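A short write-up of the structure that comes next.
In this view, the complex is presented without one of its protein chains, the others remaining in place.
All chains are identified by letter, namely A and B, in their written order; residue positions are counted from 1 within each chain.
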Amino acid sequence: MTYSLLQLAKIVGGEIIGDGACVITHVSPIQNADSGSISFVGTAKYQKYLSGTQASAVIVTRELAAGLSVPALVVKNPRAAHARVTALLHPAFIPEPGIHASAIIAQSAVIAKTATIAANVVIEEHAVVGENAWIEPGCVIGRQVTIGAGVHLYANVTIYYGCSIGDNTIIHSSSVIGADGFGFEFDQGAWVKIPQIGAVRIGNNVEIGACSTVDRGALYDTVIGDGVKLDNHVQIAHNVQVGAHTIMSNGVGVAGSTKIGKNCIIGGMAGIRDNIEITDNVMITAMALVSKSLAKPGSYSSNTPIDDTQTWRKNSARFRQLDEMARRISQLEKKLKE
Amino acid sequence: MTYSLLQLAKIVGGEIIGDGACVITHVSPIQNADSGSISFVGTAKYQKYLSGTQASAVIVTRELAAGLSVPALVVKNPRAAHARVTALLHPAFIPEPGIHASAIIAQSAVIAKTATIAANVVIEEHAVVGENAWIEPGCVIGRQVTIGAGVHLYANVTIYYGCSIGDNTIIHSSSVIGADGFGFEFDQGAWVKIPQIGAVRIGNNVEIGACSTVDRGALYDTVIGDGVKLDNHVQIAHNVQVGAHTIMSNGVGVAGSTKIGKNCIIGGMAGIRDNIEITDNVMITAMALVSKSLAKPGSYSSNTPIDDTQTWRKNSARFRQLDEMARRISQLEKKLKE
Partner (left out) sequence: MTYSLLQLAKIVGGEIIGDGACVITHVSPIQNADSGSISFVGTAKYQKYLSGTQASAVIVTRELAAGLSVPALVVKNPRAAHARVTALLHPAFIPEPGIHASAIIAQSAVIAKTATIAANVVIEEHAVVGENAWIEPGCVIGRQVTIGAGVHLYANVTIYYGCSIGDNTIIHSSSVIGADGFGFEFDQGAWVKIPQIGAVRIGNNVEIGACSTVDRGALYDTVIGDGVKLDNHVQIAHNVQVGAHTIMSNGVGVAGSTKIGKNCIIGGMAGIRDNIEITDNVMITAMALVSKSLAKPGSYSSNTPIDDTQTWRKNSARFRQLDEMARRISQLEKKLKE
């Protein structure tokens, strides 16, 4: 794919400085740019790489646009513009529509004509697959599942019966949507299984990483809002609601019936307990344990800082004395007053 | 499915207050109950929803049974009774027995006549599948695996060679039973693989969530006791033994050769180190790290509380001074005594 800078600007927006006719064939990182490529610099930290760059053009903010040696596209958000340019210059593979001969599709299932159903896919009774959806090999789509238009399921994804996936949603390999929520009641010496009769409803433009799980609800559905992005190894338990455009990094676990607001950013391997409510615009740092509702937007953390193991051991042992230490301080203050 | 309250009582037990002939068609949560449904209240916390409920009947304890406006089933454990009622009113899908034409089954494998083997299942040499087992699409069952009666493997589960799964055990999608334990020895500049010649033995009435792993043993088998319930993303390492009716929430990791007792409750994303022993009836709270054996029943925790990031940073930085702080307190006490 080849574009002139002018053509790119017309599609992704922004103002050109310099020669709009310059030809762009690929993207590259600014630290390591070569001829024919377009790079971006969004922050002052990387500004030093602009002078002497071998890139054929750069994408920058107004603030970084002075004194450039190469043509530039000036935008508000260079990283977003570069993402859009990358999609143009390095277009995603588009599969042939149609159903592979080896796919096993129930007679009552409805598959859009423009959908691609790859080898060894299994689609069960009354499932619906929308226009331009791409279901890669080994996926299993259960009874009465609805797959929206433009959905892309990578290989070996499993969608349990009755769940629905919104338009243009992407789910990566080995992920599982709609497995039973973890509901048991201890009675007479053993755990009684609580049937999970809800389902999972996933919105539009969601992306779910590899080896992630969204469990079906117990009585209600589990709901993932539009534009939510979940990384790999994420767990969303039964009855959870995740608000639109919330993003969760690798390994986050959200326990049952918790409600998370919109536009939250949850750091990697953070844990969020059950039956709490997190408001909009909350940020949780990596590996924090959210043990209570958070009603105020802002950033929250728990955990202790990394240290060399020897020093850490000494300090960590004192953690067990914290309450006693606090009492001794109060004692000292009292004595000193006397 | 439709039952009278009397019919339900006959099956799940309990005493009826009011009209036993009232007709029940489904279950609902007490906060949001509608006509035809049966809800439960097990604790005083939800008692307020009983007055004016639209449910056609409720399941309650003796203590909560006074002054009800609708018929009631009085039981010791309403949540357990409601679970059983849910299974009656919303019965699980029962597949047609038989082997799908696309399944690939070794000649030496023995499949019970009442078992259901779905599309694209692969069953290898000398494997055995019991009566009424249901193996969903894409599952791979290795050589000499034994699958008990009534087992349900959801789609895309992998069982490695030589492992055994007890009766009525459920395993959710993408889970892997019997992968090699993580055993290596560093020698002459590289890691030598320690062959994992044990297997995995999983008991009866176990449930294992999606994307979970139980590794095969090095020299012994890894053993999961009867009635154990493991949530999603759980890791059970080689040679681990998990006692009957122990339950582990999402993301728990148990390291090699550790022995866990019966009736333990392990909170989400807790980590349990290798080669330790945890006695019966231990509870571990979420994200705790169990770094030593626990010989006494009870509840255990580690970790620090969530706080706003700014405050947390100040306190967290002090963690590195804890030992010094403790010494300074002792110093002060000494000086003050003088």
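Quick notes on this structure:
Note that in this section contacts are C-beta pairs under 8 Å (C-beta built on N, C-alpha and C of every residue); 3 or more make two chains touch, one makes a residue touch a chain.
Keep in mind it's a predicted model, so treat the numbers as computed, not measured.
From the options A:A66, A:I94 or A:I306, the residue with contact to the unseen chain in the full assembly is A:I306. The missing chain, though absent from the display, is touched by one residue of A:N156, A:T222 or A:Q241; that residue is A:N156. The chain not displayed touches chain A at residues 27-29, 77, 79-80, 82-84, 86-87, 90, 92-93, 100, 102, 118-120, 136-138, 154-156, 170, 172-174, 205, 207, 209-211, 227, 229, 231-233, 245, 247, 249-251, 268-269, 286-287, 303-310, 312-313, 316-317, 319-323, 325-326, 329, 332-333, 336. Where chain B meets the chain that is not shown, the touching residues are 102, 104, 120, 122, 138, 140, 142-143, 156, 158, 160-161, 174-176, 179-180, 182-195, 197, 211-213, 215, 219-220, 233, 235, 237, 251, 253, 255, 269, 271, 273, 283, 285, 287-292, 294, 298-305, 307, 311, 314-319, 321-322, 325, 328-329, 332, 335-336.
Throughout what follows, only the chains that are shown with their structure count from here on.
Between chain A and chain B the centroid-to-centroid distance comes to 26 Å (mean Cα coordinates, whole Å).
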